[in-house]
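Notes to accompany the following structure.
With one protein chain removed, the remaining protein chains of the complex are shown where they sit.
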Amino acid sequence: MIRFDQATVTYRGGVTALDHVDVEIPDGEFVVIVGLSGAGKSTLIRAVNGLVPLTSGTVNVGDRDVGQLTKRQLRALRADVGMIFQHFNLVDRTTVLNNVLMGRLNRVPSWRSMLGWWGGDEVELAMQSLEVVEIVDKAYIRAANLSGGQQQRVGIARALAQQPSVLLADEPVASLDPPTSHSVMRYLQKVNRELGITTLVNLHFLDLAREYADRIIGLRGGRVMFDGPGSAADEKVFEKIYGRSLTADDVLEAEASL
Amino acid sequence: MSQVEHDDAGPPAASTAPGAQRPKRPRPSPFLVGGFAGLLAMTIATGADWEFGIGFSLIEVWDGFTRSNSPMRGLAEIDLGSLLGSRARDGFLETVQMAVISTIAGALVALPLALFNSKLGAPNRVAYALVKLFNNIIRSIPDLLWALLFVAAVGIGALPGILALFFFSIGVVTKLTSDTIDGIDHGPVEAARASGASHLQVLRVAVVPQVLPAYTSFSMYCFELNLRASAVLGFVGAGGIGAVIDFYRGQGQWDRVWGVVVGFLIVVIVVERISMALRRRLL
Partner (left out) sequence: MTGTQAPTAAEKRFEQAVRPEKPFNWFRLIVTAGVVGGFLIGALSVDANWPRLTEMPGELWNMAVLMFGELDLADVPDAAESMWESVAIAWLGTMIAAVLSFPLAFLAAQNISGRVSVGVTRQLLNVPRAIPEIIFAVALIPIFGLGPLAGTIAIGLSSTGTIGKLSAEIIEGSQRGPIEAADASGATTLQRIRWAVLPQVMPEIIAFWLYRFEINIRASAVLGVVGAGGIGTMLQQNIEFREWGTAGMALIVVVLVTIVIDTVSGMIRRRIIRGPKTKTSSARDTRTDAMF
């Protein structure tokens, strides 16, 4: 369970990106967060693993209060929470396998990870993660040589290698074309359904959100404007979240038909 | 599109794929293995204590630095007062004079050479090849070696130092500038050619204006290099602050040697700061 309690983030410079947010996410749920650019989606997601500290209020992941953790405990929490990025954030110049093994860093002794001396178990786990996203055949290829969709699958595998209980994805399909976007979303859904990992995804395409989400949270100006099942989020709701009528830019398929 | 779907679109929520085989761990590339072996072989060959090696040993290095020795004692008792003496003042002045004269003269000669040292600027292949060869040879002779040669040719003093830095500057500025010329926009060059300009006219109106900021910047960089180099020319009799350092060293006055070195450091760092600020504005 993830619980935001009056969570507020004010950045240096005075922008309030999260404004007294109260949200509770039970284990195993697939949650999609929508909102305009600047609405605070990334901030919400990054508060979960402590990449962005709260200004006031609390975030709890399980029984851990993120703001109260020591450095070491914070690293342990991050190891337990996988993250997927818009620009994949892979190390281009090394192999896919090495990228995935990055997900194991917190679980191996520091000196061994320095030498790159991974145990057989770690490599096995990395390989299995690659198998989940069906890209194990590329294990020894340099990440730079993969297509965008393939790179994002490696990103997912890296997060899975952490054996996380929570998965965060910050606009995981924003750099991909429509068919690839669906493919990546399906992998996320599969991971959520089959492995029971709580999943939080930021999206700005409404149709994608409605198609994959158990639950949609709509943000605007750092406040929760909507919180309910995907099926309940109709056009009216989206217009309220966005504060304007919808355009072709807000849906993925419109782009595809261009 | 069908290929895309095949490549990227995975099946919907199904169990893990049975199809794909795990690849075997590939052998490290021959380049990597060769490079590593070469590095190791070279280090052992140069460092080991044999006929063709230096006989490098960390113990010896440690012993050397921990044993009491005059240069390090001098460093502890550094004498900054030596900077105020007339000997040091004249040395610094001469160093700056040498650097100024040789940089300006060298950079002036380097501009036409740089034009000829690039594929775009050379009038023909023969000139290109000749200039390239000339420049490669100039550049492979270190500054101190130039100084040795000129001391032999014109006697000791500031003159051989100036000549040495002059040739050294030609090498540096020509190389850097011609590399820039190879990367410039060809549009203006074609426009000039199309208007019937001669080769030299093309260079003057279409190439030189494009490389002028870079050329100026390289010349200033070269001034920094010359200033630094002029501190050592004195060791072979070619004047400048190096002669002062060599004098104190000959007397065993290491406290004064270090005093002058610190003064030199300050001059170099200050000049580098100013020059870098100016160069950043140029580019």
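For clarity, chains are labelled A and B in written order, and residue numbers in each chain start from 1.
The definition used in the following text is that contacts are C-beta pairs under 8 Å (C-beta built on N, C-alpha and C of every residue); 3 or more make two chains touch, one makes a residue touch a chain.
Remember, predicted model here, so these are calculated numbers, not experimental data.
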item: Displayed chains contacted by the hidden chain, counting the whole assembly; value: A, B
item: Which of B:159, B:197 or B:276 contacts the chain that the document leaves out; value: B:159
item: Listed residues A:51, A:123 or A:195, member touching the removed chain; value: A:51
item: Which of A:36, A:76, A:127 or A:195 contacts the chain that the document leaves out; value: A:76
item: Where the unshown chain meets chain A, residue by residue; value: 49, 51, 74-83, 85, 87-94, 98, 101-103, 105-106, 110, 113-114, 116, 138, 141-142, 144-150, 155, 158-159, 162, 168, 177, 180
item: Touching residues (missing chain, whole complex) on chain B; value: 1, 3-4, 7-8, 29, 31, 35, 42-43, 45-47, 52-56, 60-61, 64-65, 67, 69-72, 94, 96-98, 100-101, 104-105, 136-137, 140-145, 148-150, 152-155, 157-159, 162-163, 228-229, 231-232, 235-236, 239, 242, 245-246, 249, 254, 257, 261, 264-265, 268-269, 272
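In the analysis below, only the chains that are shown with their structure count from here on.
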item: Euclidean distance of C-alpha centroids - chain A vs chain B, Å; value: 48
item: For the chain A and chain B complex, residues of the former touching the latter; value: 127, 131-140, 147, 149-150, 153, 177, 179-180, 182-183, 186-187, 189-190, 193-194
item: Residues of chain B defined as touching chain A within the complex; value: 1, 4-5, 7-17, 19-23, 25-26
